[in-house]
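All protein chains of the complex are present and in place, except for one that has been dropped.
For chain A:
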């Protein structure tokens, strides 16, 4: 991968820079738009430099927006989304690490059947089972609750498989050494397996947090009340007001606010995240 040819390096860098520009430009454009007034946005072409309405727009979106999205402020939407994303990420990790632990380290009857049952759910996309799931949630009275938003998205075959693959790389001798050292199943899990899995957990957390944060279809079905909406649904509602002009500058501000938490999670956990993807501590 390392080459000394300056022209080759130049080309490589050029391609990378163009790639970054293509990916980053829409986000930059959103940011620009979020600092313009509505009139400036509606009068093309849009300037490529930030406008002078940064404070005005942001304070309007954050503090003055009562009544904007059916009487619910952005802070409430962000909070809802945070609860859902955290619930899904943490719940998924807990459930899948425990089920992978059971499948890899214990011999119980029907072990392979359980494994395949989990595995098979991978082959059914969410959309296929969304109606039955919805029916169950309605019957349980979980519409417009955090439980209803989180629970059905928590079971995860992908995360279980990921942990299973990781656990299978743990040498059998390590397990036996722990047995000789008097560590029971629970102690082994807590003292050895969990610390060894922490990079995997971090990587999964980032992926799952973003997955939960960007959910659209399920919150759309599950929530009727505006104060239970997530930020993505809120954005959609802001645009689809038929009887009023869409306040594009505020939509753009909300977009930026919606991107920030996932970006923050990625940036803060980047070190762990990358390590979890490229190496396992053995």
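Please note the rule applied: a contact is a pair of C-beta atoms (placed from the backbone, for glycine too) under 8 Å apart; a residue touches a chain by one contact, two chains touch by 3 or more; residues count from 1.
Please note the rule applied: contacts and distances are computed from a predicted model.
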Chain not displayed: protein name in its UniProt record ("sn-glycerol-3-phosphate ABC transporter ATP-binding protein UgpC", "ATP synthase subunit c", "YeeE/YedE family protein" or "histidine kinase"): "sn-glycerol-3-phosphate ABC transporter ATP-binding protein UgpC"
Residue touching the undisplayed chain, where the options are A:38, A:82, A:95 or A:196: A:196
Listed residues A:38, A:136 or A:174, member touching the removed chain: A:174
Residues from chain A at the interface with the omitted partner, ascending: 171, 173-174, 176-183, 187, 191-192, 195-196, 281-282
